[in-house]
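Only one protein chain is missing; all other protein chains are in place.
The chains carry the letters A, B and C, assigned in the order they are written, with residues numbered from 1 in each.
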Amino acid sequence: MAEPDDLRVDGDLVRALAALLHETGLTEIEYAVGDRRIRVVRGASPVVVAAAPAPAPAAAAAAPLAEPAGAVKSPMVGTVYLAAEPGAAPLVAVGDAVREGQVLLLIEAMKVMNQIHAPRAGRVSQILVADGAPVEYGQVLLVLD
Amino acid sequence: MAEPDDLRVDGDLVRALAALLHETGLTEIEYAVGDRRIRVVRGASPVVVAAAPAPAPAAAAAAPLAEPAGAVKSPMVGTVYLAAEPGAAPLVAVGDAVREGQVLLLIEAMKVMNQIHAPRAGRVSQILVADGAPVEYGQVLLVLD
Amino acid sequence: MFEKVLIANRGEIALRIHRACREMGVRTVAVHSTADANAMHVRLADESVCIGPPAARDSYLNMSAILSAAAITGADAIHPGVGFLSENADFAAMVEEHGIAFIGPSPEHLRLMGDKVSARRAAEGFGIQVVPGSAVVDPAAAAAEARRIGFPVLIKAAAGGGGRGMRLAHSEAELASQLPAAAAEAKAYFGDGALYLERYLDRPRHIEVQILGDGQGGVVHLGERDCSLQRNHQKLLEETPSPALDADARARLAAAAVGAMRQLGYKGAGTLEFLYRAGEFFFIEMNARLQVEHPVSEMVSGIDIVREQIRIAAGEALGYGQEDVSLAGHAIECRINAEHPVSFAPSPGTIASYHVPGGLGVRVDSALYQGYTVPPHYDSLVAKLIVHGAGRGECVMRMKRALEEFVIAGIDTTIPLHQRLVAEPDFIAGAYDIGWIGRFLAAP
Partner (left out) sequence: MFEKVLIANRGEIALRIHRACREMGVRTVAVHSTADANAMHVRLADESVCIGPPAARDSYLNMSAILSAAAITGADAIHPGVGFLSENADFAAMVEEHGIAFIGPSPEHLRLMGDKVSARRAAEGFGIQVVPGSAVVDPAAAAAEARRIGFPVLIKAAAGGGGRGMRLAHSEAELASQLPAAAAEAKAYFGDGALYLERYLDRPRHIEVQILGDGQGGVVHLGERDCSLQRNHQKLLEETPSPALDADARARLAAAAVGAMRQLGYKGAGTLEFLYRAGEFFFIEMNARLQVEHPVSEMVSGIDIVREQIRIAAGEALGYGQEDVSLAGHAIECRINAEHPVSFAPSPGTIASYHVPGGLGVRVDSALYQGYTVPPHYDSLVAKLIVHGAGRGECVMRMKRALEEFVIAGIDTTIPLHQRLVAEPDFIAGAYDIGWIGRFLAAP
């Protein structure tokens, strides 16, 4: 008799069932013998992805699909600067603790410098843009812990 | 009691159930005997149907999707006759026992009368065409028990 | 020629512009709202920039975001498409101030044609007949003017468009009672309470002339379009040539439009719109931009209007005259909207299946694809089905069979309405006016 910690996934079994799904056109197979039970389901979802032509590369780096909880996103299109003026020290660095409202970055749009403020206090865990880089609306600039 | 290594998938069983799903138009079958249980589901697979414009009505009645085991199908396109000549008695009627090779129907194609013979002995359980009706290739003409 | 064109629009017209650029070897930048991240033109463009949230005022109408996108991508021209900023003279001026070419007419001409009163005055100056009428100064003067031009009269917002805020007055009493409400409505819709009064024409046709001018003396027309089939002033189906015009009327109309644009020194693609009734044309307005229904003119002329816009904006001369333009056959466009074909309720949603008609003389301009989700934030036009044929009869039959083949599932569309339309004896006979659709839809 199998022990509970014996419940390892049998890859070959899953593959065999998946092949059966394809072969038969089924979308789900459930199988149980005693206390052992397996159920495989094939969704009808691939259409969306397959239907579209290959996406063209985005101008700016696309925002990551899963964005971190403390992401600070760009409110506008423009060019990002990490320092108040050329040659000056960066406004913030990874590891810095910041106050709510503190200026984190600058974004130049239409020849105007816009300050990007910390939405809350926290610690800068990542900076995702380079000085002078173009940014698009909604792009994640940096992450606060 | 089934041993753990008894959890082998019976591919033939799944295939048989899949065929049953197709044949019956069901979308799900669940089966249990003692502690053994199987469940197969067929999705609504709308792609094929949805992608194509509404099908036009067929000239002749389309062959039924699930054809009976003893179906005698038309080997040609033409006009079917149930009797050897106008006004004569039908060659066979529902309930008749027929010998292998017995003439069941006539199909006129290119002004030639073609005899349709019984592929095996049996009893006529259904006649699915009317005298003088057009038939297409593969259309079920009658069914032998 | 430009290196890189930023397309400041969305949907099928953005794809239309992308295609023209691609065929000219010009790179494209798509700008888009967050709602359009998966749009076809975004996928096909060389580069794309997200410029704002779904609301148009924060994205497709956000001038500074669009200019910033042009700056960070190094675009040397902006095509504004149709709607949004395409007729905004301030935007055109701002684009040019940034050293970027605006693919459209000059800001001065946008300004001139953007105001109904100044456009009408300009047309009169060019010797084109306008619907008799004038600006409303005060109620007493309006009453006197109405008596002069004859009741019923139409009250319109001077800054308006798209039929919004129009009111009909059959008598002096009605006029007096309508004026304050019309002014309030004009103020609310267009930020300007100024009104305009004109003669009401009974059952006219809407006929417009497609013009191309290079601003260097070259002006040609690509024939007229009959856009009388309108529901609530929204065009549903357009065709060229108009079944209502004879050769003489057609020649008079084209000569008037070309003459005016030559005098103006117009640069770009533009459309002069007229009401037509009993042999007479009355100028109503000029759309100093590309129009949704431009494909029908392309089908009969063989001229790619968007390519011409781009060439003209790049400083090229037309390089051909009217004698080089030959208009062959007949073309019809059906606008397919994501709307219920009876209730006209908008129907955004995911396209479960999509199959376009093909074959000879059939063109589809659409940014749909299977699996695409039509967002709820923008207008409902999702596809334009355009057919071309040797004659009008052949063309109508081709439209019928193409509509039969067109599958858009998952959302409601106006395809069934168009199928009814092309089977109507009045449509087949070409006997319709701008009120026809309203009566057709109201019929039991």
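Odds and ends about this structure:
In this section, contacts are C-beta pairs under 8 Å (C-beta built on N, C-alpha and C of every residue); 3 or more make two chains touch, one makes a residue touch a chain.
Please read all numbers here as calculations on a predicted model, not as lab measurements.
Between the chain not shown and the residues C:1, C:55, C:328 or C:342, the one that touches is C:328.
Residue C:370 is the one among C:106, C:210 or C:370 that touches the chain missing from this view. Although one chain is not displayed, its contacts with chain B can still be listed: residues 47-60, 63, 76-79, 109-110, 134-139.
Where chain C meets the omitted chain, the residues involved are 15-16, 19, 22-25, 44, 295, 298, 302-304, 326, 328-329, 353-356, 358-366, 369-370, 390, 394, 397-398, 400-401, 404-405.
Methods note: only the chains that are shown with their structure count from here on.
As a whole-number value, the distance joining the C-alpha centres of chain A and chain B reads 53 Å.
With centres defined as mean CA coordinates, chain C is found 57 Å away from chain B.
In chain B, the residues that reach two or more other chains under the touch definition are 46-47. The multi-chain contact residues of chain C, meaning those touching 2 or more other chains, are 370.
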